[in-house]
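A single protein chain has been removed from this complex, and every other one stays in its place.
This part shows chain A:
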Amino acid sequence: MMNSVFSNKTAITIFVLPTLLIFCAIVLVPIFVSSYYSLLDWNGVGKGAYIGFHNYVELFTDSRALNSMKNSLLFAAASIFIQLPLSLLLALILASNVKGEGFYRTVYFIPVLISTVVIAQLWSKIYNADYGLLNTLLENVGLSHLAQDWLGQKKTALIASFIPTLWQYIGYHMLLMYAGAKSISQDIFEAAKIDGASRVRTAFLITIPLMKPVLKVCLVFSVIGAFKVFDLIYVLTGGGPFFTTEVPSTLMYTTIFDTYRYGYGSAISVFIILECLVVTLIINKFIKTE
């Protein structure tokens, strides 16, 4: 009886088929369609002309495209070397049972939940050259010579557009790392304490190594997040000034919807899929867990 109920072919079809159809049609098939489009010279009207890998050659020789890749790598580097260490520090402190643990965890996480569009608008007001919060604060503490048009100038625009993302996701990585630290068995810390290990030593020699699985997840998320970043740049700077803050996804978007180069835009989207896939594989291969 059990077997016949749980091998009910009709039920399985009803349970699985609709999901599988919608998933394949919307998520899987478009990858192949994009790959095909990427081989075309096509403006979206009529039929495109097949041009082989020409779009990809252009992608790796065009200085604007290369610059966008460089920016997303800088984005990833900033996440890895600034955001993740700060998140780790906060996670370790909060996991060590400080006063107000729950309060801080709740507050740090709030920016994660806010729409990136809102965050971009908010930070564009913070950076506003004339009336923005940042310049006003600088003037109030007597540093008015530092006040400037943060998003409008080539030399500051890129850094100024990193900061909101770093700010937004610190709480997210902190939460994941915190959960990782909390899941470590307490006996290990008892032993360390008996051996007289200091706080910092315990963190570096015991807590962090045992948090490797969650640190790996954070690493993958932050790198992929940097490669995919779109909303923030699109709303904050649109890639400007003079392409200084452009990233592959905004380049893809303008290539498709502003200059109608559907083939080239698709090549960029295939590039984004591949780099996300490759970086995940590399991190999984080089950082072994278990």
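Assume contacts are C-beta pairs under 8 Å (C-beta built on N, C-alpha and C of every residue); 3 or more make two chains touch, one makes a residue touch a chain; residues count from 1.
We take it that contacts and distances are computed from a predicted model.
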#### Entry: Undepicted complex member, UniProt protein name, chosen from "Aspartate carbamoyltransferase", "ABC transporter permease protein YurM", "NADH-quinone oxidoreductase subunit K" or "Methyltransferase"
"ABC transporter permease protein YurM"
### Task
Write down which of A:148, A:254 or A:280 is the residue touching the left-out chain.
A:280
## Note on the structure
Residue positions on chain A contacting the omitted chain are 1-3, 5-9, 11-12, 14-16, 18-20, 22-31, 33-34, 37, 44, 90, 92-100, 103-118, 121-123, 125-126, 130-133, 136-137, 139-140, 167, 170-172, 175-176, 179, 181-186, 189-190, 192-193, 197-199, 202-203, 207, 214, 217, 221, 224, 227-228, 230-231, 234-235, 249, 252-253, 256-257, 262, 265-266, 269-270, 272-273, 276-277, 280
